[in-house]
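Of the protein chains in this complex, one is absent; all others appear in place.
And then chain A:
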Amino acid sequence: MEVVIASSPVDAGIGCWDLHSGAEQLRYRSCTSTPHGLACVGQRFLASSQLRDSSSSSGSILYWSWSKPQVEVKSFPAEPIHPLVSNSDGMYIIGGGSSGAIYFWEVASGRLLKRWHAHYRAVTCLFLSDDESLLVSGAEDGCIRVWSLFMVFDDIGMEMAKNPYEYSFSEHTLRVTDMVSGYGGCNAIIVSASEDRTCKVWSLSRGKLLRSIDFPSIIEAVALDPGEHVFYAGARDGKIYIASINAETTSSNSYGKHIIGTLSDNSKGVTCLAFSKDGILLVSGSEDGTIRVWDAKTHNIVRIYRLAKGPVNNVLVVRRPLYSNRQTSENSHSSFSRRHAPLLPPPLGKYVNSTDENVDSGAVSVPQTPSSDIMDAPYLSYHVLTKQISELQQQSSAATGMEVDRLNLDCKRSVEIVQKWKEMFAYLHKFCVDELLGNDQTQTQ
């Protein structure tokens, strides 16, 4: 089920609507999200970084499971976290801090794997390239940096290299408001929007600016057409501008060079944009608390949702697993779904734990896939494995001998059972064949 989730900086909770039917789902309570601070972690649960008053030194990140409106897990990182992203299978959560640092957590264990100083000012937006090897971060000082996740964890390589980052683009003069990347992993293009009223298109492979487009107003959000022909830029003046990437634009029209049209509803400023998976529906969140779904082909509004009185600042279109809905829809299965409701991982760590870092450097954690058949599979953590191994090693040889005997016995019994089954199968087979042949004979006769 494809759902639209949206959050607001005022406490209006996280709204959740079915994109195609328009039915509102559960509303997850007590969320005051930061811009770009809402993430769906591996389709399993929702995470959002929270706005904090400036006095508190630590930040806060909350988790909601799909099935419950209450906050389930609260974590308090060392500083306020603004943007939050997770990789597609939900193994990691990456957050950008207000000091310019980027935090990298492992979801399953909650450990902070890495924290590095990425920018001189607060990080405003983050995203992963579609092959999830590159992390792109934008900051309040207008700087955009491209990080290779391989390099980030390669301490020696970091020291060797001149720059810890792959590229640093500093052509924007003011805060970067949003970024989006195209397809193609490290060969993709990125589109970035900034408060300096421009959107810039960059090439990740060549590391250079391809195009800079001036808009009549500040662009708060960008979304890229799946065919990468155009991109949509949500502006503070309430319009969504359509700027061409691939078409030749000869003359400058009423809006400016490369801008070929607008989607407009006379609303207040557009704050966020997201494309549905089919690439036709464009979802926009607005300053006036509504969420509009546009048909990008016909430029018409398909649907309007209302979240809150205050502005919307995050809109995501995610695929939500069906099982979580069963609790409400089918009461008979409530016990089943409760049993199967995924357990949320522990809270995120505050500091990089350096003491056991050396020992555990090869951490293994298998994410829980949302498909129902392996839902029960627990996390196979490195810790568990080491514990089991050490237990095995500590047991005396006698105990092992007994264990072996027992296993042998089991084996023998199993073999016998197999034999029995085989016989039964042979008998059945014979029986069936006889029946069929007999039927045939009777029919022919």
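Basically, a contact is a pair of C-beta atoms (placed from the backbone, for glycine too) under 8 Å apart; a residue touches a chain by one contact, two chains touch by 3 or more; residues count from 1.
Definition applied: contacts and distances are computed from a predicted model.
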item	value
Which of "Origin recognition complex subunit 3", "Testis-expressed sequence 10 protein homolog isoform X4", "Protein YIPF" or "Adaptor related protein complex 3 subunit beta 1" matches, in UniProt, the chain that is not displayed	"Testis-expressed sequence 10 protein homolog isoform X4"
Among A:114, A:211 or A:299, the residue in touch with the chain that has been omitted	A:211
Residue of A:44, A:197, A:239 or A:320 touching the missing chain in the full complex	A:197
Touch criterion as defined above, residue of A:45, A:165 or A:275 at the omitted chain	A:165
Residue ranges of chain A at the interface with the undisplayed chain	54, 99-100, 120-122, 140-143, 161-165, 168, 170-171, 173-175, 189, 195-197, 201, 209-212, 218, 228, 236-237, 245-249, 257, 268-269, 287, 311
